[in-house]
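As you look at this complex, bear in mind that one protein chain is not there, while each of the others sits in place.
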Amino acid sequence: MASHHQDKTKSSAGDEVIPPSTPSEMNTSPIDLGHIEVMQILNEHGEVDQGLEPSLSDERLLEVYRAMILARTFDQRMLTMQRQGRMGTFAPNTGQEACTVGQVVPLTKDDWYSPSYRSFGAQIMRGWPMEHLMRLWAGFHDGFPPPENVNDLPFSIVIGSHVLPAVGLGMGMNYKKKNDCVVVNFGDGASSQGAVSEALNFAAVYKAPVVFVCENNGWAISTPTAKQTANEVIAARGVAYGIPSIRVDGNDILAMVFAVDEAAKRARNGDGPTFIEAITYRMSLHTTADDPTVYRDEQEVLPWGKRCPITRFEIYLKNKNLLTNDSIQEITESCEQEVIAARDKFYSMPSANPGEIFDHLYEIMPEELSRQRDEYRKRLDDKGVDYE
Amino acid sequence: MASHHQDKTKSSAGDEVIPPSTPSEMNTSPIDLGHIEVMQILNEHGEVDQGLEPSLSDERLLEVYRAMILARTFDQRMLTMQRQGRMGTFAPNTGQEACTVGQVVPLTKDDWYSPSYRSFGAQIMRGWPMEHLMRLWAGFHDGFPPPENVNDLPFSIVIGSHVLPAVGLGMGMNYKKKNDCVVVNFGDGASSQGAVSEALNFAAVYKAPVVFVCENNGWAISTPTAKQTANEVIAARGVAYGIPSIRVDGNDILAMVFAVDEAAKRARNGDGPTFIEAITYRMSLHTTADDPTVYRDEQEVLPWGKRCPITRFEIYLKNKNLLTNDSIQEITESCEQEVIAARDKFYSMPSANPGEIFDHLYEIMPEELSRQRDEYRKRLDDKGVDYE
Amino acid sequence: MSKLTMVEALNLAMDQEMARDENVCMLGEDIGINGGVFRTTKDLQKKHGEDRVMDTPLAECGIVGAAIGMAIYGIRPVIEIQFSGFTMQAFDQIEQNMARLRNRTQGKYTLPMVLRTPYGGGIRAVEHHSESREAYWAHTPGLKVVIPSSPRNARALLAASIREDDPIVFYEPKAVYRAFREEVPDEPELMEIGKADIVRAGNDLTLISYGAMMRPCKEAVEDLAEDHNINVELIDLLTISPMDTETLTRSVQKTGRCVIVHEGHRTCGIASEIIARLNESAFEYLEAPIKRITGFDIPFPYFQVEEHFLPESEEIVNAIKETRNWQ
Partner (left out) sequence: MSKLTMVEALNLAMDQEMARDENVCMLGEDIGINGGVFRTTKDLQKKHGEDRVMDTPLAECGIVGAAIGMAIYGIRPVIEIQFSGFTMQAFDQIEQNMARLRNRTQGKYTLPMVLRTPYGGGIRAVEHHSESREAYWAHTPGLKVVIPSSPRNARALLAASIREDDPIVFYEPKAVYRAFREEVPDEPELMEIGKADIVRAGNDLTLISYGAMMRPCKEAVEDLAEDHNINVELIDLLTISPMDTETLTRSVQKTGRCVIVHEGHRTCGIASEIIARLNESAFEYLEAPIKRITGFDIPFPYFQVEEHFLPESEEIVNAIKETRNWQ
């Protein structure tokens, strides 16, 4: 054999030294990728898989139910306010309440939540006052900071851009040796962003305590999931990065709570991230600026009515004797009142202070910026605008 | 049931209308992700799996062999020139010749190839004169443009940034209804870049005729694959995006040729992309600026000597009576001569023309830029530098 | 001739260019059946087919990167990024490949592609939907940056951009999208890229602007002419890069005074560059400091207070008077 390919490592140390870490021969057995479990506990007919029922107290079950009703009520009120011109563009969540609320039910105050713009149901449960969320959607700067004692990220307007920071929070928990976890929510559309793939990889490599909830609602504005990806099983992404992954019926509140709870426990236990693909459906508009009749056959929406997450949960709670038609009525009305009260509070809140837009960018305002603020204040003065 | 969750789609059109496209019930069967085949045709001992032998003529087999020897010879010459201070930083390919050469063997002139910086073996086979590649590595501007009649992208210095453009080429082939394909090469490190994930997704969604060759050589500078990803089966990424994926012994030239050929045929046939993870090993330095003894136990390198892609192919060719020790010697010497001739040509080529750095940015040079060029020329004049 | 909004005019340009050249194709999120979030590509997919007007996955880096490959392959992709704020997702492909591949291959590969994207404030949108970061692109060698200000020039500049062989960032002032109508000829019309437009000649002061800010500038100039007898020369840049320094210089050499207005941030913004160039080319003619009225160096504010962020004509009038009277 000619000498040109006798590399130094081989000839200098001899052929015999073979450390165990590197196999000398290619392993040619096929690699089994396993399978992805699909979890449903409470089916479309209200039947329950008792082996998997999450252990929630009756009180907690009713709290969760109320949170879903509250989400739907808030949603409808926001649409009304938007039509009345009293609200900015808004992204409704109709039909996704189980998915959205369910993903935060297992969280503690010390855990963190990183919502998307369609996750207000979860934000309310996490402690965001509804009038605060109204401020947010109405374009006030003070609507975005999470309230005191709420460990949330502000939601991400740039699709997918919050997922890496959420993983960073998890890495921070590892760094500080805390046994908490992070739940981060994003859509089927967001799953196409490269930054989201990087987030999955970082979480897996660093065993960050992160629960990824990909809320696959079938659409990203006018783009159906079938055009978003050639493999509609988005959970396979998790597997590719070495993350335990599961598909869940996102319209089944029990399955959502169960899956997130399991994942959160694993995360807190040092076992790293979990990827949950929640199958649900965007029943309504993408946002109030959108007209889905342009691009989707509304026939497609119909069967999802049968899979309504709230109806199903009601059957379950009735079967458990936790709910009656009367108490449903009561809860519904109390939610309505709560939302109306929030709305009234929102309407009575101070108008925006145009003066503050320079105030929060830096810890200490640089001189050039304070000169610009003076210019701006002069503009406001000239226009006769009030500010602080 | 209370009316709050009676959404319009459900109530207006009634519950009965269920178009076939949307299942009314969740499919809860586990999703089988299948498995990834691992292909080896010519094993470490020179034994061949005859059922899979690619149908290459004897002449072609010898061409491929020679291309591998040429790659190794070029590699070693470049290292020498670099040590002599006659070459810039260089990234050797020692031990990866089967992988690198094999991935372009099945390509026609009309197909496109998108190399990485470690793919010179393939570039030579694609028609890049070696002195041209020497210009490239020696920091001449004229080294980067692919030669006439060679459908290659220039290689990518920014890791992973060429993969999306390569997919775009494939989309262009579909657009122009050509039955050609693109092979794009990148490393295990590159696979962590979000842009590479986006490329996989685009290729899958548009069924672009692209063959992804991820050359998993165990290292990205000092980072071993185990720290790069929690799932060392990088081929699983392809699966996640709905791309047929396979793992190949990258030190087995027959397997490389077979796998890329199959993938290229599928691509040309309109069946879309394929993901090939080629397992190989970076026997040498990352680049001449790198010192692997700082971060890796050179013991780890040893077993890979036994898996040398060239040795193995020699046994095969000898068994086929295509090669003898004498002809090996002959080929080796002729490659040496060819590389030396290229080197001499390179040394005799004109020195760089500092004048041209403004010339190729725009189709027509904007006025401000030509003013800057004048300034620059004045600088050269003042320094007494020659330019055209 | 028909009276069109800017959205309609852009649609017309794309429709006609697609009809003229089968290599012109489109990629973007929701641009197909949905016609884009602003309906700029309305009906183009229906007319020219799904193969030519492609809905993409939600990945801006992917869109730009794929278009680069298509452009190398001899196609002329016109891509839409839904809001200019999301071009950040594609910054790497824009800076590393779109702007440089021609140079890297010494002209072997050219990149005839247009990156269209709505920019700027004024439509009461949420964060990241009002950015004006044209300075990023002007600072990036290898790109051209075009910003129209009216339906007619939008149509003519977009058509010309599609025919150009160099990569172009085409910023569309979304505040102008439906703000007014203008006569636009039915037959294809082109405007040269790289030329500023002297919208109104004048001797007292040069006012330079572009895009959506041309409207308050025009108002200001009219006010000043009527009420104050100040004769302003108003220049619409139209192409931000490469900049038409000659036209600006000639004007300021004549007037000796200059005000620049844009909504993009101030530091290292377009106005800084204009000032630096005029400092070089018209220093001896300057009778007053050049005044810049720009977006502040803070993120574009949320919509409850955004109206006060953007310069209005009154402030421009005052700045012009001040600069006019400076001694």
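A, B and C label the chains in the order they appear, each numbered from 1.
Just so we're on the same page, contacts are C-beta pairs under 8 Å (C-beta built on N, C-alpha and C of every residue); 3 or more make two chains touch, one makes a residue touch a chain.
Just so you know, these numbers come straight off a predicted model, no measurement behind them.
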item: Residue of C:68, C:135 or C:176 touching the missing chain in the full complex; value: C:135
item: Among C:95, C:166 or C:236, the residue in touch with the chain that has been omitted; value: C:95
item: Residue of C:49, C:74, C:185 or C:289 touching the missing chain in the full complex; value: C:289
item: For chain C, residues in touch with the removed chain; value: 85, 88-89, 91-92, 95-96, 99-100, 103-104, 127-128, 133, 135-136, 138-142, 241, 243, 265, 267-273, 275-276, 279-280, 283, 286, 288-290, 292, 296-299
item: Touching residues on chain A - with respect to the absent chain; value: 141-142, 144-146, 153-154, 158, 161-176, 194-195, 198-199, 201-202, 205-206, 359-363, 366-369
item: Residues in chain B touching the chain absent from view; value: 88-89, 138-141, 144, 157-160, 189-190, 192-195, 220-223, 227-229, 289, 294-295, 351-354, 357-358, 361, 368-369, 372-373, 375-376, 379-380, 382-383, 385
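Methods note: only the chains that are shown with their structure count from here on.
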item: Geometric centre distance via CA averages, chain C-chain A, whole Å; value: 36
item: Approximate Å spacing (C-alpha centroids) for the pair chain B, chain C; value: 38
item: Residue list for chain A, restricted to those that touch at least two other chains; value: 192-195, 227-229
item: Shared-contact residues (touching 2 or more other chains) in chain C; value: 57, 59, 61-62
